[in-house]
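Note that one protein chain is taken out, while the other chains of the complex remain in position.
The letters A, B and C name the chains in turn, as written, and every chain counts its residues from 1.
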Amino acid sequence: LLSACGSASGTGTTSADGPLVGVDYPRSDTDFWNSYIKYTPDYAKQLGLSLKTTNSQNEVAKLTANVQTFISQGVKGVAMAPQDTAAIAPTLDQLKAKKIPVVTVDTRPDNGDVFMVVRADNRAYGEKACKYLGSKLGGKGKVVMLQGGLDSINGRDRTEAFNECMKANYPGITVFGEATNWDGAVAAQKLQTDLTANPDIKGIYMQSSFALAGTLQLLKQRGLLVPPTDPKHVFVVSNDGIPEELKSIADGKIDATVSQPADLYAKYALYYLKAAIDGKTFQPGKTDHDSTIIQVRPGLLEDQLSAPLVTADGGTYDGVPSLKSTDTSLWGNNLG
Amino acid sequence: MALDGAWITIRPGETHALVGRNGAGKSTLVNVITGLLGPDEGTLTFDGKPAPRLTDRDAWRQRVACVYQKSTIIPTLTVGENLFLNRCDHGRGRLIDWRGTRRRAEDLLSAWSVEVAPGTLAGDLSVEQRQFVEIARALSFGARFIILDEPTAQLDGTAINRLFDRIRDLQAQGVTFLFISHHLQEIYEICDMVTVFRDARHIVTSPVAELSRTELVAAMTGETAVVLGGERVSSLDADATAALSVQDLSGSAYADITFQVGAGEIVGLAGAAGSGRTEVAETVVGLRAADSGKVEIAGSRPRPGSVPAALAAGAGFVPQDRHHQGYVPAMSIADNSTLSVPARLGRGGFISNRRRNLLAETSIEKLEIKTPGPELPVSALSGGNQQKVVMARALADEPRLLVLINPTAGVDVRSKEFLLGKVEETAETGTGVLIASDELDDLRLCDRVLVMFQGRVTTETRRGWHDHDLVAAMEGMTLNAENHD
Amino acid sequence: MGIAIVGQIVSPVFLQTDNLINVMQTMSEIALLVLAQTMILIVKKMDLSMESTMGLAPGVAAWLVVPIGAGHGLGLLPGGWAIPVTLAVGVLIGVINALLIIRFGLNGFIVTLGMLIVLRGVLTGVSGGQTFFQLPSSMLYLGSAVWFGVPASIWICLVLFAAAIVVLGWTNFGRSLYAIGGNVDAAKAAGIRTDRVLAIVIVTGSLLAALAGLLLSGRLASVASAQGNGYIFTVFAAAVIGGISLNGGKGTMFGAFSGILLLFMIQNVLTLGGVPAQWIGALNGLIILAALTISRITGGKAQE
Partner (left out) sequence: MGIAIVGQIVSPVFLQTDNLINVMQTMSEIALLVLAQTMILIVKKMDLSMESTMGLAPGVAAWLVVPIGAGHGLGLLPGGWAIPVTLAVGVLIGVINALLIIRFGLNGFIVTLGMLIVLRGVLTGVSGGQTFFQLPSSMLYLGSAVWFGVPASIWICLVLFAAAIVVLGWTNFGRSLYAIGGNVDAAKAAGIRTDRVLAIVIVTGSLLAALAGLLLSGRLASVASAQGNGYIFTVFAAAVIGGISLNGGKGTMFGAFSGILLLFMIQNVLTLGGVPAQWIGALNGLIILAALTISRITGGKAQE
């Protein structure tokens, strides 16, 4: 529950003489987006952009208001991460009419034009988690998937991809999907119920790090927090790549995570904004930073940044390569 | 239904009294006659024509106006709006014409010599002002039949006289009244006919002149009345420590109050509304703190402004308005009557239900509270019995000093006699009693009466006063038996 | 008002017409909820379920109207039905609330708390938690049209508030709300059909919430399954800052409007002032609490 008045948005200004751009942060209550918030001013400085920022606290109504504020402040480009991908269309139309280029981060608007979508492939997250668990469990057993909120497109992509991949590749694995509304307490409650009803659950896929601590605590309480060599071990795959996850992997508490590129989100959002202001254009195809631009629909390009699977040993699982949790290229290992 | 085959006939032009004990069904009858309640059975006619439909309020109000027992003033609205609620003047475009409404309100208020501006919030009015606003409003409908349900219960002497003058004017114009009151002398003062209700039934209707006070009380109670006010021998024990000693007490509503209540003595504190008598009594029991001066209860000085301290020093207390401060409606008789004596119910803050019920049963027996048992919530009792529970609480700890404020307000004659009898009994055990009241019946049993006027004690008189002298003193005239003509 | 001066100091953008229109437009939907809640508070009831009504009413309309294939609508009705359906759902919710509160004598707080949860759940149910988009143009119109250079939703909001001020101040119906809130028995004795008035107020409240939902959906061109969640806190805060008593019988529409305007201006100033996002919530709350305390001190009487 977000209180509409208990949350709003802040405008920060980084002084530089470059063109003024506005960045709206989607929320400040997850570690992932907080990292994004931390990286943004740094990259703005690097790219020589002046910055106005607001925070829409996960509410699209607030996002549209913030964009109005940006327009009043005369920004030359806007980066946003609309968590509600349908509701943003009127705002995009308005920006288009004012010839202000837009880059969306993390999500792709359902309609309306933007200059570039910077996002990682959420379906790939689900697939990577599925492949890892599938190979570790040897294609059979029971798995719990702690989903996010039903209303999140990213969550839905991960859920669908995970389910489809399981059905296609590991028909022997039963998946219990639980909606948790991105709430750690709800996740713990549902997981506990599932573990009681099915004590032989061998794998857990968390769609976000919000459920990390509660899940570990629960496993510990049930005596299931044991090394992978122990037959009682439950394989846990998380998602996001925050420092706490990397540490847990190194400590052998969880087995893997998918590292969302928070740093790259910030970097390339601003990069493409600057490019747009400078009048550059892009074509589908490979990029210079180990990613691919695809054309989703006419007028909508998407730069799909890579989101590596992270494991303790950095091995390859059913064709999915992974990075070691100590790899210094991971943003989670580079936080101040 | 609270009425059972009840009937009443009121002839045009007469002033008809309706009397009966608490819960006899008087107010219920009023609700039926004014169209707030539909009768389950039976008929109601005005001038021989059947009553209007319940939903047609305007038709009802042209036939009958009423001042209900419960306040029908809306505290959050202005006086003017209260007077013309739901019938304001309409100006252009069907919108309310506030200026016209205000003018009419001014006229109406001045006709009643109620000195308040129509723009005052009704919630800020004094009890008396509020009552007069109610009466003025009820009469402003121009109905020829007016019902007054206990209009005098909250008024003092002067106000009652003003009301009665007004009623006499209207009587002269041929207006019909139905008048309800527990003050029987008022019935004799202004009524022609009287009807007695008992247990939701009609008992008797007779011209007032043909029914003596004793007969009237007998009809109401169904038993021969005990005569009240017989000579009482003072039980004052002059040697014991005074139960209460008040010295130079000054506060917001009173100044320089000094008096004593001896052990076993009954002292009255009389005075009109606003005279400060209630405030003095409340200061004594710690509900208020005085600005200066001291209060000593049975030799000890409780911390000012602390009720628990006053109770611990030996005070028992019956507050002014039982509905407001007297009891917790949802709690049982047992809990209510023992609320201020937790120490007697068990050790270490624990309560033994057995001891509590035992204590409560003693009170129930002593005060003759009509109840199936101590576990009944007080809200289920009639007014008189509720007042007895409040009294039971005051007596629960065998107090050295009993402070009573309006102890018999709204209580029927029979219960009144009973309660005052208990007060005398208590005094005989050596308890000092302070009665703050403007009710002559309450004051009659006092050994001494102190009269307060505008915050000061102006007169002190021993037993044997004449009613009119005391009333005069309460209104600010000096009481001087010699000079009285 | 001090806020204008503070705003101007914080940022010269604050007093620009553009920015003020922006503030007004953003607050217009929630202002309608405040209007509705104010009416209901005056009669000494409350409706917590409003925030869900605001989501469910347009949600059901979208569900029935949005064609199959485009998202997860059923496409059962043509687009023109969207507005009638939205308003009808609002009325229906109001009728259920009114029935439970007036006919069955249930406590309003409890009923509408229950309804809040149910309605929110039903919207999640029909939408599967997803957002409806590709709404018919009829649904978009009110939330996105511009009349005489000012967004339609601002006009609607202002006109409704003006109408409410007139009704509450200068009509018998309006005054009867105050009478009922002040002393319902007295109102009944004065010939006011209290049950009927209460029912009208509750149903109108839900209808306004549905309208607010329609405006918001139109502005955002979609109905999110969480639309309206959490709004009720703001609505109550605005009403109370605007001087509406929770004990009924007190308060004006003008006050309510000032309350919500103040809240949104404060948010706007905080945004323009660049307060770090994580501290905005605390600041906002502190300002609300301070406003309450000040209105208590200046108002004098203890609230119960």
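Everything below uses one rule, namely that a residue touches a chain if its C-beta (ideal position, glycine included) is under 8 Å from a C-beta of that chain, and two chains touch if they have at least 3 such contacts.
This is a predicted model, so every value here is computed, not measured.
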Sole touch to the unshown chain from C:91, C:113, C:150 or C:167: residue C:113
Using the touch definition from the top, which of B:340, B:357 or B:415 touches the missing chain? B:340
Determine and list the chain A residues touching the chain excluded from the picture. 1-3, 5-6, 27-31, 33-34, 147, 150, 177-179, 183-185, 188-190, 192-194, 196-197, 209-210, 212-214, 216-217, 220-221, 243-244
Given the full complex, what residues of chain C touch the hidden partner chain? 100, 104-107, 109-111, 113-122, 124-125, 127-129, 233, 236-237, 240, 246, 277-286, 288-289, 292-293, 296-297, 302-304
Considering the entire assembly, which residues of chain B contact the chain that has been omitted? 285, 287, 307-308, 310-311, 317, 319, 324-331, 335, 339-340, 342, 345-346, 349-351, 353, 393
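Everything below uses one rule, namely that only the chains that are shown with their structure count from here on.
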Chain contact topology (line, ring, star, complete or other): line
Averaging over Cα atoms per chain, report the distance between chain A and chain B in Å. 73
What is the distance, in whole Å, between the centres of chain B and chain C, each centre taken as the mean of its C-alpha atoms? 46
